[in-house]
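With one protein chain held back, the other chains of the complex are shown just where they sit.
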Amino acid sequence: MSYPKVITKLMEEHPSDSHTYQRYVASGGYEAAKASLAKTRDELVEIVKDSGLIGRGGALFSTGMKWSFLAPPRPSYLVVNGDESEPGTFKDRQLLERDPHQLIEGIIIAAFANEVHEAFIYIRGEYPKPARRVQQAVDDAYSEGLLGKGIFGTDYDLEVTVHLGAGAYICGEETALLNSLEGKRGEPRLKPPYFPAAKGLYMMPTIVNNVETIANLPHIINHGPEWYKELSACEDTGTFLASVSGHVKKPGNYELPHGITWRELIYDVAGGIRDDNDLKAWIPGGASAPWFVPSLHLDDPITKADCAAAGSMLGSGAIIVMDHTTNVVAAAERLVRFFAEESCGQCTPCREGTTWLDMILQRMLNGGGREVDLDLLHDVSDGISIGLGWPPKQTTICPLGPSAVSAVKSILEHFRDEAEAYARSANQVPVTIGGEG
Amino acid sequence: MTWSPETLERADAIISKYPDRRSALMPMLYLAMREDGYLSEEGMRTVAELIGITPAQVQSVASFYVMYKQEPIGKYLISMCTSISCFLMGADDVLAALEQASGVPAGETDGEIAVEHAECIGACGGAPACLVNYELIEGLSAEKATELVQWLRNGKPETINTDEMQTLFGGRTSFDWAIKEDNAAVGPYPAFPPFGTAAENSPALEPGRGS
Partner (left out) sequence: MSDDVAPELISITIDGTDRSVRPGELLIKAAEDTGTYIPRFCWHPRMQPVGMCRMCLVEVEGPRGVALVPACTTPVGDGMIVHTQSEVAKKAQEDILEFLLINHPLDCPVCDKGGECPLQDQTMSHGPAESRFVEEKRHYEKPIPISDLVLLDRERCILCARCTRFSEEISGDPLIEFQERGNNTQIRTFPDLPFSSYFSGNTVQICPVGALTATAYRFRARPWDLRAVGSTCMHCTAGDSMTVQASQNEILRFLGVDNDATNHGWLSDKCRFGFEYINSPDRLTTPLLRDAEGELREATWSEALQEVADRLGAITEEHGGHAVAALGGARGTNEDAYALAKFMRVALGSNHLDAQMDDGLEPQFLAAVAGRGQISDLERAKTILVWGPDLKEELGTLYLRVRRAAQELGATLIVVHPRATGLDDRATHKFGYQPGTGPDVLRRLAAGLEEFAEARAALNEGPVVAIVGRSGYCESPALAEAVAAFARDLPEATVLPVARRGNVFGALDMGVAPNLLPGRVALGSDGFDGWEVPEHSGKGAAEILTGLTEGSIKSVLLVGADPVRDVPSGSAAAALEAAEFVVAIDLFVTDSVRHADVVFPALTATEKEGMVTNLEGRVQKVNQVVPGPGQARADWSILDDVATAMDRPIHLASAEAIAKEIGSVAPAYRGVTWDLVTWDEPDGVVVPLNGAEVFEYVPVDAKIETRSAPLTLHLARTLYDDGVMMRAGLSLHDLAPGVAAYLSTEDSVAVGVAEGGLISINGHQMTVQIDDSLAPGTLYVPFNQPGGPHLGTDPVIRVKAVR
């Protein structure tokens, strides 16, 4: 099965030099930016709105809508979110490394559309190679007159700075990212009142968009919103980059239309389960998302609405597949541990609750389970995310805390018997799991 | 202030890129690591002075991020991902192999090699994966991990290049890497030209180098 390629087209066609300025321009690059500079801000916002482009950072919010909320510039900023740290997600890395000029062109379009003269690309610290590629591309763009003063010979100025993170998942959350970019601890800000579009970087109106979101812009400008909409045969428009990992035969990034089914994705695109094992469960949208199981969800179409109706989300497009050999309690612990380690620690329920959840799960895995532990897991989760629904009714400042609850809720809901076995595990031998099998 | 004039010049250049001085704090902390090999108290005092905040504020920020190491960690930092996708693919065994081969338990250093477990490093499609001085190896195995440690121990490479390591020890990747990487890391901090932390090197990739 082959699907139309948009943002991965150039790198697929020209693997050896898709990252260079020469190749990018030779393939029609920067035409969209040039065309955009001849349009008005309103026209551009309208085009993006029309295209139905939704953010690829996880919140799946309409990009055009977000732009239209931007408070009047005084000045305003554009920040590209390249912090990509959601477990299971590795798509932005490929876009940054393999086609950095696509990103820069998108930045020019987004910046111009939002009357921004200063943009930042925040790349996670563990991505020095992607950062180097982007920095090289930025340098080239400056020397070609595509960034800096009076770009493309117009009177429009745009400065772009590549900023490296230093190891903190929470800096992917947009307001934490802004704090980090301001040289502060990456603690999320309160929303309200600190919505980036009103009080963002340096308390100025700020657009934060994910790398993939921005990478789509040149194509939308080049081909128009109608073309973009038709890439998917459903309400959601365009393509999305799925990062598939775990127990599939062919893990990797796949650019796909919305609306295909999970079955198609797992079995056709990703080649099925390793060793032709049974599929046990998968996480549909990065570590934060509640899990799906084959008996309920395998033939659901992959859309924002269908995922939401099933109590989960497409999130960052990271699909983590678990086969029947998986110890789901251990997997849940690993997920919870991630959030506990990455909690910024400012709010009580996340700081205390995620750590507590992890301690309980570890104790269960180490043979210290007690009958009351499942109820306790439930109650602690309930204190972070009341009612354990999705989207969560959170007691926390940001969604990180409730994200830790997803795995716990998933095993309590779908694999209660396995969890119960551990809850009765006191004095049993510790279990080790994992391995290529 | 004990920084070299070259580093101070670099610091000035970085500070000038931001609308607000404090925004340069994170890059400054990398410069401090490059100066001392880790983030020393002295380094934090220097950064405080350059940015115009208190050392306590600098440390508050530094300690939030796991990549700013406030203790000397040696020459090579191996960060083994044990988050969900790598975990599902056997990362715990690979970490055990790294610990065993190096004799260094995760979270510690012997002055030359430091081993740590890392949370997701964005290489889930090439799981299990690790970073050496933040340069990536995907598709690792316990055997290859052992070889990696020996290669570091015996060869003591001055710089760490991701393609070289991937060729020697890697396996399946998240996507086609396609393009060879000229830069290499010079210490346990990210190799990024604006920080002066990237060395240009085109490794020979010949067998015999290292183990």
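By letter and in written order, the chains are A and B; residue numbering begins at 1 in each of them.
Here is the rule we use: a residue touches a chain if its C-beta (ideal position, glycine included) is under 8 Å from a C-beta of that chain, and two chains touch if they have at least 3 such contacts.
As the structure is a computational prediction, the values presented were derived from the model and not from experiment.
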Missing chain: touched chains present in the view: A, B
Hidden partner chain, touching residue among A:204, A:298, A:376 or A:421: A:376
From B:29, B:53, B:67 or B:137, residue that would touch the chain that is not displayed: B:53
Given A:356, A:390 or A:422, the one touching the chain that is not displayed: A:356
Chain not shown, touching residues in chain B: 41, 44, 53-60, 63-64
Chain A, residues in touch with the chain not shown (by the definition above): 168, 185, 190, 192-193, 340-349, 351-356, 359-360, 363, 372, 376, 379, 382-383, 386, 393-397
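Throughout what follows, only the chains that are shown with their structure count from here on.
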Interface residues, chain B side, partner chain A - complex: 17-20, 22-27, 29-30, 51, 60-61, 64-68, 79, 82-85, 87-93, 118-127, 131, 134-136, 141, 162, 172, 174-179, 181, 183, 185, 190-195, 198
Contact footprint of chain B on chain A as seen in their complex: 11, 15-19, 84-90, 92-94, 97-98, 118, 124-129, 131-132, 135, 159, 161-169, 180-186, 202, 243-247, 251-253, 283, 287, 318, 320, 322, 326, 330-331, 334-335, 338, 341-342, 344, 432, 434-436
